[in-house]
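For this depiction, one protein chain was excluded, whereas all remaining protein chains were kept in their positions.
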Amino acid sequence: MTDPAPAIELQGISKSFGPVQANKDISLRVMPGTIHGIIGENGAGKSTLMSILYGFYAADKGDIWIKGEKRQIPDSQAAIKAGIGMVFQHFKLVQNFTVLENVILGAEDGGLLRPSLAKARGVLKSLAEEYELSVDPDMQVQHLSVGHQQRVEILKALYRQADILILDEPTGVLTPAEADHLFRILDNLRAEGKTIILITHKLREIMEITDTVSVMRRGEMTATVKTAQTTPEELAELMVGRKVLLRVDKAPAQPKGAALEVRDLRHVDTSGVERLRGVSFDLHAGEVLGIAGVAGNGQSELLEVLGGYADATGSVTLNGSALPLSGAGCDGMARRAAGIGHVPEDRQSEGLIMPYSAWENSVFGYHRDPMWQSGLLMKNAAIREDAAGKMERFDVRPPNPDLAAKNFSGGNQQKIVLAREIERNPDVLLIGQPTRGVDIGAIEFIHQQIVRLRDAGKAILLVSVELDEIFALSDRIGVMFDGRLMGIRDAAAADQRELGLLMAGVGEDEGQDPMAAAEAAERERERREATHG
Amino acid sequence: MTVMKSLLGASAALALSAAAAIADPALIYDLGGKFDKSFNEAAFNGAQRWADETGGSYRDIELQSEAQREQALRRFAEAGFNPVITTGFSMSTPIANVAGDYPDTKFVTIDGYVDPEEHENVKSILFAEEQGSYLVGMLAAMASESNTVSFVGGMDIPLIRAFACGYAQGAKSVSDDIEVIVNMTGTTPAAWNDPVKGSELTNAQISQGSDVVFAAAGGTGIGVLQTAADEDILSIGVDSNQNYLHPGQVLTSMLKRVDVAVYDAMQAGPDLETGVETLALADDGVGYALDENNEELITEEMKTAVDEARQQIIDGEIEVHDYRSDDSCPAISF
Partner (left out) sequence: MDKLPPWADAVLVPLISLLLAAALSALVILGIGENPVEAFRLMVEGALLRSAGWGYTLYYATNFIFTGLAVSVAFHARLFNIGGEGQATLGGLGVAIVCLYLPWPHWTLAMLGASVAAALFGAAWAFIPAYLQAKRGSHIVITTIMFNFIAAALLNYLLVNVMKPAGQQDPATDIFPAATHLPTFQDMFATEANPLFRGAPGNVTFFLAIAACVAIWALIWRTRLGYEIRALGHSESAARYAGISPVKTIVVAMLISGGLAGLMGVNTAMGEAERLVMNATEGAGFIGIAVALMGRNHPVGVFLAAILFGFLYQGGAELALWTNIPRELIVVIQALVILFTGALDNAVRMPLARVFAMRRKPAE
């Protein structure tokens, strides 16, 4: 039996940026017709390696072989010629061009567009049928959903006759349904003999779709194994370098009285859409109430309203006293003073000021507290000292309070936020997406902190789109769909299938269209991108 | 050679302290700049004529900022230049501030006024612009067929209003019911150098019926005269003789003999007589221009009428009201 030549073979690739060695002597073989996963924590060197392969960086050392031929890849044109296509995490599409125009951009056949467009239309049609890659070719990209934009990127690569596709964290921006569709597309591509490299840090995706998986840690390739012969636990250990608990050990909850009573909460956003449509629940001291749901069904707005920076109607009572839901006295600072801490969903755009140092961030939102004031000035030295303590207790690495927030990894950023909110000892803690973009090692620590806080008798409202996380942490679970809370179950009694149906809007209420959930998610994502873009 | 000369001059000037005996005259232009084809350029022409005729040399500076006014005065005085001649009324206050520190230097403020009782070494040269404007106003009214004439001023300040007021009085002395349209280009010094705006204003005035336009607006006037020529109406220049700009289409120019004032001051040198001098029609300090470029436009009849009025003003039989005397004008309202 003769092995076919590997689609890609890397030998001894090294690359450093200043003092940082991003890739150390990396060797890798990717066999044709397979899906090869590359997994590793943030900053492990995955993206650098792929950028070398795609001609963005030149390796300091090492050789690249494509389909048995040794190649120099000085730029992306050379990579495309070698049959490599890349789908970036952040798409590189011209927003006000149509799909067709984007596909031929840079690959036009001549000075006149018409023949190229006609040819591309034909190619697109056959690709769409072959791989479930259907996109309206005449639609402007800016009107497409994120999932469809990603398909355009894949089409672009295929149109350039790529038979090796690199996808960098492709599911980071997708809804679960979109992610499922993407995996079907990848499956089809593999069946047609294409080679796919999938870069991710999500173990579940690796287990679900790859044939082979390579693990990177701190710039080195620590292992390459057949997916069928490994387990998530083993991969996690290879990634982090030590044993990792993927489950959370916790004692049963000891809930007490209701800390937060929420009644008929309604919120209308700036474009006039009602995002919360009468949400009511009780949150007890000493419990974690998990709110599951597809992103964009009102969870973000629920956190913003409770956090004090979105207006609402209805009533919210904290330990018996009503909180204002609009106007004076309704802002983040007032809520913190009342005893509600908040770890926001998006730590980079809300929870932290990225250019601020860790110590400046350590009081963000509490900076008006009289304990940090001396006359007109802030007690910067005292804040800095306090921050150093917090960073030590929450194992923030590096424990340097002068370092800007943007220079910490996602997990350590999240620990800075957590330390700030938890150490103020709030009665109620709102937590959104606590482990989004956080590496596995830090996830474990963050989950432990949440449980510890619960055991200390605090009330915790946990919002997450990761159903696994909801199950791992919650004592009770509610599902949000289209601005409503679809019913709260005891975590012990809930099963994943039932919650999945609730997330799609099927269940309690009169039968709703399951597509509405996905559409709501789309709208949400577009709104977010518009505001952050 | 000129480089070396000016450098040597500069070094010398720096080396010498007060009262060195260079005794060349110096000339300071106002913020409008040397080549405005009008007021400052007239001063430059006078200085240049003096230099050409006498072989003498002088130094000049175009100001860039308010604070440089005093600075230039002091630096020239310290370096021994005498007299120090300035154009523009804005120089009078700075001169009043520094004159006392340099008693041996003579200062000249053209268009400005410094109290001679307080500062004996200052000469103030003023012009009776209202008289010259009166004459061109008469000419405008006589040349107009639509019985509508107009005025484009530069920056809206009393001096320019005095021009407009004299012009309106002259026009109304010819035709009691004539319409005089008055527009100012702007309220900032930029109004002295905005030919595009001048052109727009002229077009607007033409659409209101004007067929003679008088521009008292520095560099902005270039646009006024150009548009008048393009639209085939008559225009009137200011300060310098601008008849040559569009021969046959510029009715006349209201002359303000800044060049003569500068020439005379340079000629007098350090022995310049100080005090206040108002140059009026009688001194030929103001007047209207008549040359080969506009001789066909000014009929014998017009010339007779204007010359007669000129004599009457000199004799005091006609009193032309000066807007600046009481900030009001009997002929038009602003």
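For reference, chains read A and B in written order, and residue numbers begin at 1 within each chain.
Everything that follows uses one rule, which is that a residue touches a chain if its C-beta (ideal position, glycine included) is under 8 Å from a C-beta of that chain, and two chains touch if they have at least 3 such contacts.
Keep in mind that this is a model prediction, so the values were computed, not measured.
Although it is not drawn here, the omitted chain touches the following shown chains in the complete assembly: A, B.
When the full complex is taken into account, the listed residue touching the unshown chain is B:I61, out of B:I61, B:A204, B:A282 or B:I314. Only one residue in the set A:K46, A:H284 or A:R335 touches the chain that does not appear here, and it is A:R335. Considering the whole complex, the residue from A:I39, A:M216, A:L306 or A:L352 that touches the absent chain is A:L352. Mapped onto chain B, the interface with the missing chain covers residues 2-3, 6-7, 9-10, 13-14, 33, 59, 61-68, 70-72, 74-76, 89-90, 92-93, 98, 101, 111-113, 156-159, 187-189, 324-327. Within chain A, the residues in touch with the undisplayed chain are 16-19, 307-309, 331-336, 342, 344, 346, 349-356, 360, 364-365, 367-368, 373, 376-378, 380, 531-532.
The rule is simple: only the chains that are shown with their structure count from here on.
Between chain A and chain B, the centres computed from C-alpha atoms are 74 Å apart.
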